[in-house]
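Take a look at the following structure, please.
Every protein chain except one is present and positioned as in the full complex.
By written order: A and B. Residues from 1 in each chain.
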Amino acid sequence: MTAEVLLQGIVSGLLMGLVYALIAAGLSLIFGLMEIVNFAHGEFLMVAMFTSYWAWALWRLDPLVSLPLTVCLLFVLGAATYWGLIRWILDAPMLAQIFATFGLAVFLRSAAQALWGVDFLVVKSPLAEGRISVGGLFLGLPQLVASVGSLAAFAGLHWFISRTETGLALQATAQDRQAASLMGIDTQRMFALGWGIGAACVGVAGALLSMFFYVFPEVGATFSLLAYVAVALGGFGNVPGTLVAGVVVGLVEVLGGLLIAPALKYAVVFAIYLVVVLWRPQGLFGRF
Amino acid sequence: MTTPLLDIEGVTKRFGGLVANREISFQVGRGELVGVIGPNGAGKSTLFDLLTGFLAPDAGHIRLDGVSIAGLRPDEISRRGVGRTFQKLKPFGGMTVLENVMVGAFQNTADPRQARAEAERALESVGLTDRAHAHARVLSTGQRKRLEMARALATRPRLLLLDEITGGVDQRGIPGLVELVRRLHADGTALIVIEHNMRVIMGISQRVVALHLGEVIAIGPPATVTSDARVIEAYLGRAYAG
Partner (left out) sequence: MRSRLGSVAAWVLLGAALAFPLVFTLPYPRDVMIRIFLYAMLATAWNVLAGYCGQISLGHAVFFGTGAYTSTLLFQQDWLGGWASPWVGMALGALLAALLSQIIGYPVFRLRGHYFAIATIAVGEIVQTIVINWDAVGGARGLFVPIKRPDSLANFQFHESKQTYYYIALALLVLAIGISRGIVRSRTGYYFRAIREDQDAAAALGIPVARYKQRAMAISAALTALGGTFYAQYVFFIDPESVLPLSLSILVCLVAVLGGVGTLWGPILGAAILVPLGEVTRVQFGGTGKALDLVIYGLLIMIVSVVQPGGIMALLQRGSRRS
């Protein structure tokens, strides 16, 4: 274990961490709005990755080029999920809430499997390809583009939430649903918007990931777990907190794999989840 | 001198920068009925949470029969004879009224038949016998309040904490609840009653503790406390303090 390998790992973890942060931000946004965990978040990512893949396979569109399409599609998917499913279980017992999105996750994952099989698909020769060397370290260009893109999207999300009128309305709805509606904010629209934006975040992440990650129906599963951990770490509902949290998760994943065992890296991540939610339920920066 | 049933001394609880309870001290004797009043935000419910183990104090002592109970779990404190109702009612919605109360009764017996008998007795004392087989979630607010009391009563507490039982109950229902509390008191149960309704407090309390912004501002017989200038100022503002 040389210092170089370690350093390489840290940089790699940092880059991936930014992508995790974006995925987690969407999840955190949804939870902050209505206290529902979207168990299908990883599957939304999978749908985004498949969209990018098929845009490339069918029309030779690079993931970066088809990114706007993917984002729009995911936005629609998120909003439609709210209108068609979540809207009915807002005040339902928790069992129903858990199972609703869980059922969606199962549905999406197996539909993908039934349609496209279990093979690992990959986008070949994307626009962002190859490696660049920075101070002796090698950074994969796709990974670099993905993390910069994620960071940009994250910044955009943060700007939207804190600086635009709609974003503030969203925050108001998250803090107090009744008060917000008394102020004339259409809470149903806010919820649908929240789901749309949360899914759109994942759309960006998925499009970026498809440049260098294998695309297959089960891909959502591991990202889900990492996203849950990041959200718990950052504080459920705390979107800015997920940036740091995502990076931490990325680092833990890589370092866990390097220092302990590659097969157990997710065990390490899960251990972090447990430690966080037990010792500090509100996360590192949480609200409650 | 006999040990008081409950001895609270210098109890303080902070949430970040907010001091919810500051140096609260008072005692409750065996079988005594103490009323607790104070405007919203005075720290009354926090005090109940501290007494029943849902929160742990940052400073001070809480002693039940001379033994410290601060920091114990809620179920441990309950088994030592402290019962409570919640301001935000917590019925076991999916269970029937009788089953709800049986859960309380099971504290003193493992036999379902005995628990059932005890529960039926508790239901009768609060006047809910005719609703015994209804699901708790269909009850009205007043009925739910009675259910919470019956449930706590079934554990046979020595000290019962009632949190705003007249809140949300219409005028006609209040005398019945007051009568119920009087009967409990007559049976020898010690009670601490949080109330906003001054007439109720005046009518049932032997002593009253007035809280404001987390501190005790007056303790004494009801008439004295409710005419105390500081208490009036806390509730109604300086102009009314006379």
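The working rule: a residue touches a chain if its C-beta (ideal position, glycine included) is under 8 Å from a C-beta of that chain, and two chains touch if they have at least 3 such contacts.
Quick caveat: nothing in here was measured; it's all calculated off a predicted structure.
Residue in contact with the omitted chain (choice from A:3, A:182 or A:263): A:263. Listed residues A:18, A:45, A:71 or A:100: the one in touch with the omitted chain is A:100.
Summary of contacts with the chain left out: across A:89, A:128, A:170 or A:192, the touching residue is A:89.
As for the chain not pictured, it touches subunit A at residues 36-37, 39, 85, 88-89, 92-100, 102-111, 113-114, 221, 225, 228, 232, 263-264, 266-267, 270, 273-274, 277-278.
Even with one chain removed from view, subunit B keeps its contact list with that chain: residues 52-54, 73-76, 78-79, 83-84, 86, 90-95, 99, 102-104, 106-107, 110-112, 115, 151-152, 155.
FYI, only the chains that are shown with their structure count from here on.
Centroids built from CA atoms put subunit B at 46 Å from subunit A.
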